[in-house]
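For this depiction, one protein chain was excluded, whereas all remaining protein chains were kept in their positions.
For clarity, chains are labelled A and B in written order, and residue numbers in each chain start from 1.
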Amino acid sequence: MEFLRLEDLSIAYETPFGLIHATTGVNFDVRRGESVCLVGESGSGKSTVGLAIAMALPPNARVMSGRILYGGVDLLRLSEEERKKYSGREVSIVFQDPAATLNPLFTIGEQISDVLMSNLGLRKDEALNRARKFLEIVGLPDSERVLKSFPHELSGGMLQRVNIAIAISTEPKVLVADEPTTMLDVILQAQILELFEKLKRELKLTLIFITHNLGVASEVCDRIIVMYAGTIVEDGPADEVISRPMHPYTIGLLDCVPRAHIRDRKLRSIPGSLPDLSKPLTHCPFADRCEEVREICTRAIPTSIDVNPGHRVSCFKYIG
Amino acid sequence: MAGFIIVISFIALGMISPYVLTRPEDAWGTTYDVSKRYLPPSLEHPFGTDEYGRDMFNRVILGARFSLMIAVGVVGLALIIGIPLGLIAGYFGGKLGNAVMRVTDMFLAFPPLLLAIALAATLGRGLENAILSLAISWWPWYTRLIYVQVNTVKSMPYVDAAKVMGLGDLTIMFKHVLPNALTPVMIQAALDMGSAVLEAAGLSFLGIGVQPPTPEWGLLVSQGWHSINVAWWISFFPGLAILVTVLGFNLLADFVREFMDPRLRITMMAKRVI
Partner (left out) sequence: MPLSRDYLIKRLILLIFVVFGVLIITFAITRVIPARPELLWAGPHATIEQIERAKKELHLDQPIYVQLSYYLIDFIRGNWGVSWRTKSPVLYDLLSALPATLELIILAFSLAAVLGISLGIFAALRRNRIADNIIRVFSVLGASMPVFWLSLIALLLFSSWLGLLPSSKRVDEILVIETGFHPITGFYLIDSLLQGNLPVFVNVLNHMILPAAVLSLYPMSLSIRMTRAMMVEVMQEPFIRSSIAWGLPKRLVIYKYALKNAIVPVIASLGLSFGYTIIGAFMVELIFVWPGIGLYTSMALLSFDYPAIVGAVIIVALFYSAINLIVDLIHAWMDPRVRL
């Protein structure tokens, strides 16, 4: 049995403007201890996948079809009783906006100890001790002061470390990190990434790291899954995807990265924009932006195909 | 929604009521007919008659007009006083702004209606004084509201852009800041008319608002008070009219609030780019 399996996951959001299809038919397996990066631009559905795994989808999300199997259990169809056993303890999540995800009226100590007391059945003092330990692991040695502080008294970088501390303090098997560095400046970003690498090594987490930045992805993860318009377009080992990209979108993405050492090169971008996600997919979503588009691309949805062991693409270029 | 219908009906009724009365003399209170005193509600007198034999239905219908006049008068006057003050305080800030807001806060230290009571007792009774008193107790709310709005708008990028382009303060104030800051305040003001009706009725009930024989709803309720045990309808129907009118405004306010929140904000944000 696979450790974590996403099967044909299609999730849509109900909005005043109609149903927005965030993901369509997402399939992938994760092995224990693997670190997978979901990479894509805004609207690619990568956050939705991450939130779904962590059972943290917003209230207007609708699971249209598919399952998320963890140890044989479908995480999407649990009762409240059962959910409590998995969220926080088996699967946890670090969110994107560190300030918004902490309650402004309670101290850090209160919030983190509640998480520990609920998940691990500890007493308050035991919980606080454990909290101190994990705050130090994430690089906040002044843990006493942090525990007594309210969220608005701490900086963005510190808050993000607190978030990470809360998420890992229950020693979950799977950690989803939803763009944890996007709201931080570059220096902090580097520090937080270093932290993730350390955690990956020392705690042997199964990491699902979500980012729009290919550079970050290649640093942190063994495996990269590229998403576009709610589908997986490419999925393979990180170094392979970076050095020998297969899907035209991935190729375009890599091309877009500005290279300071090459002069007189125009900044490249991928012309066009995302397709209208309020309509279900009927053909390859990248078709109207693709340089290598063929006739069949506008008529059917490509299935995913193995081009190398462990490296698959969803593109008609490689089919037939 | 239902609120919208009620409010529109109220406004329409308020505007046309003097012309649709079936018994104008009763409504305006210029007649007595002792033989018709205290008649209970019937087909001929749907709301019964009062101690002077006047048809209550007509009186309540005409009362709508006075309520409308008061509502518009109070809110309008409060806006006229409050908006310029808030605009100046918000836009220029500094010592002037502080001073204006201190004065505003002084007025807000009074519970609603208390100032109006003091003013009405000083200035004297009657419709115009009631409107004036209520307006004077009301303007600080709008000043506060506009002040906050102007401060928000002031720090928007397009105001900086206008300054950089060399537009004068007055121009910026009127062309850029005011229209954007004004919208929430105007909406609030329109919805406040219901509260104005309620508060004016309260003043009239206490005897310091509208005076007899003007058929303002609050006054009608107080006039029916001493005969309430024998003729409940004299107080009942005018009070019901107040209830329905204020209800209409409240329902409308709820509706507007729901509508305004996430959906309109997206489109409004988009329009604000230039």
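A few remarks follow.
Everything below uses one rule, namely that contacts are C-beta pairs under 8 Å (C-beta built on N, C-alpha and C of every residue); 3 or more make two chains touch, one makes a residue touch a chain.
Everything numeric in this text was worked out from a predicted model, so none of it was measured.
Listed by label, the shown chains that the missing chain touches in the whole complex are A, B. The residue from A:102, A:146 or A:284 that touches the chain not shown here is A:102. Taking the complete complex into account, B:105 is the one of B:105, B:128 or B:160 that touches the chain left out. Only one of B:7, B:64, B:78 or B:119 touches the chain withheld from this view, namely B:119.
Contact with the omitted chain, checked across A:7, A:29 or A:114, is made by A:114.
Seen across the whole complex, the unshown chain contacts chain B at 102, 105-107, 109-115, 117-119, 121-123, 194, 198, 201-202, 205-208, 218, 221-222, 224-225, 228-229, 232, 235-236, 239-240, 242-244, 246-247, 249-251, 254. Although one chain is hidden here, its contacts on chain A can still be listed: residues 54-56, 58-59, 80, 84, 87-89, 92-93, 95, 97, 100-106, 111, 114-115, 118-119, 150, 152, 166-167, 170.
Convention: only the chains that are shown with their structure count from here on.
Inter-chain spacing, taken between the CA centroids of chain A and chain B, is 53 Å.
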